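Here the structure comes first, spelled out in structure tokens, and everything after it is commentary.
The full complex has more chains than appear here; those shown keep their coordinates.
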Amino acid sequence: MENNENTAIIKIHCPDQKGIVARVTDFINLHHGNIISVDQHVDHEDNLFSMRVSWDLRGFNMPREEIRPTFQKFLGDPYQMKWTLNFTDEVPRMAIFVSKASHCLYDLLARYQSGEFKVKIPVVIGNHNILEPVARQFGIDFVHIPITAETKAEQEKKEIEILQSYKIDFVVLARYMQVLSQDFINHYPEKVINIHHSFLPAFAGARPYHAAHKRGVKIIGATSHYVTSDLDAGPIIEQDIARISHHDSVKDLIQKGKDVEKIVLSRAVKAHIERKTLVYKNRTIIFN
Amino acid sequence: MENNENTAIIKIHCPDQKGIVARVTDFINLHHGNIISVDQHVDHEDNLFSMRVSWDLRGFNMPREEIRPTFQKFLGDPYQMKWTLNFTDEVPRMAIFVSKASHCLYDLLARYQSGEFKVKIPVVIGNHNILEPVARQFGIDFVHIPITAETKAEQEKKEIEILQSYKIDFVVLARYMQVLSQDFINHYPEKVINIHHSFLPAFAGARPYHAAHKRGVKIIGATSHYVTSDLDAGPIIEQDIARISHHDSVKDLIQKGKDVEKIVLSRAVKAHIERKTLVYKNRTIIFN
């Protein structure tokens, strides 16, 4: 119901205080905006209020460019809010980083092509060039940036230049097998989404399916999270699991895990695109 | 966070119109109520607005007895709302109907005894007396009301008298194997919660596990719903499932199904007790 052309979305978090919901919805209502959805949450342990509200701009009697300063003055400042405003006709631009595994890339691109994602994907970057044909299948540019321990710093610079030239808003690591540097992450804070092939925090790091098999777990999982400087420890966006048994070898775990990985990553990407994620204290709120 | 002593809960549904969220939250805010949670939903297909809001009454500057008429005048009437107001210190009174199977009864009573349910359970009614010792174990009255085709009408009258004498607010059918008459249901509209041992609408009616086995399904389920005059067709509150295989006989399905039934029923009862369910058009909204 949040159509592409004329909807505004505000996400807020701030210390909890009386009256915030009323004040925010009043702001929209007084200017004749028709609220499409409100989702609100109070974390009573942390005394933190968070909210996502979207409204139809048709009939809203304030020019777009005035919304930000007005909201900041009357609500942002008094309530010490951190907040963002987006318009659904501003389609975010997404890049995908890959290595050799194709399943997540196919899943993302098939959704993209079928119109499920309201996003623009102009480029795929790979540290191997194996998946170049897949990107090409879908008519998307592919840039091969091989990386070694020695070349990492300069190659990451090249990647950032490419992202900037394509005006990329956020990056999806679709089983990209390189650890990003702190410097890279600083360029895209809360803007890099990874899929880790385990049920974090279990089996962080390399070869999680081997570790899961060795430990003899009965369920495997996958975790999509925002990338921070702490490896596999960023705010979790989405997780899911698959049941396994002693019949499953490591190879079977890898195969069954692929299905979980691609679904979990795509759900996380969709939540991000639709501005339904909010990060605080290394956790996420996922709004309805 | 909705404590037992001083919280008010309003549930609303009405035709969708501009400004309702703002008006409702304003109402609370202007009288110095501190909103604990807001959950709102618009069904755009049916143009139906629904909302649940709870607020702390400490500091709220309107006596309890004035809330209803005031809200009706300023909000209920203008917006054509159907709405209910509850206070969390008004503990609802619940009766349980049983036949022979004990698993749901044990699950409900163990939760009750451990304080999970904010409810009062003064009586269990059985058309068999097999489970009388279970009720007694927990110090709860048990009334045996045997029912045959011939005695049904009069026995149901007796049941209603018992419910009234115990001041029962709502009834939970914990694998009660009798179909309630229309007359009985009329006494407790949206106040009788059943657990059906299938994934409705599949396998409505008798012996669903036998039917499921015959059909060769790979997953079984259970469904908790409000009872209406239409058998197994009332508004669904909660469902869940369990995976099965060709190794499972009908007896295995019955056994595995029990775990799903008791968990699903208890979740539904909890949602009802916490005033998180709202029925419209034979469907439910389950608020956060």
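Letters A and B name the chains as they come in the text, with residue numbers starting at 1 for each one.
Note that in this section a residue touches a chain if its C-beta (ideal position, glycine included) is under 8 Å from a C-beta of that chain, and two chains touch if they have at least 3 such contacts.
Note that this is a predicted model, so its numbers are computed, not measured.
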| item | value |
| --- | --- |
| Entire complex copy count, 2 subunits given | 4 |
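Keep in mind that, in the parts below, only the chains that are shown with their structure count from here on.
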| item | value |
| --- | --- |
| Angle of rotation relating chain A to chain B [CA atoms, steps of 5 degrees] | 180 |
| Inter-chain centre distance, chain A versus chain B - centres from mean C-alpha coordinates, in Å | 37 |
| Interface residues, chain B side, partner chain A - complex | 1, 18-19, 21-23, 25-26, 28-29, 32, 34-42, 44, 243 |
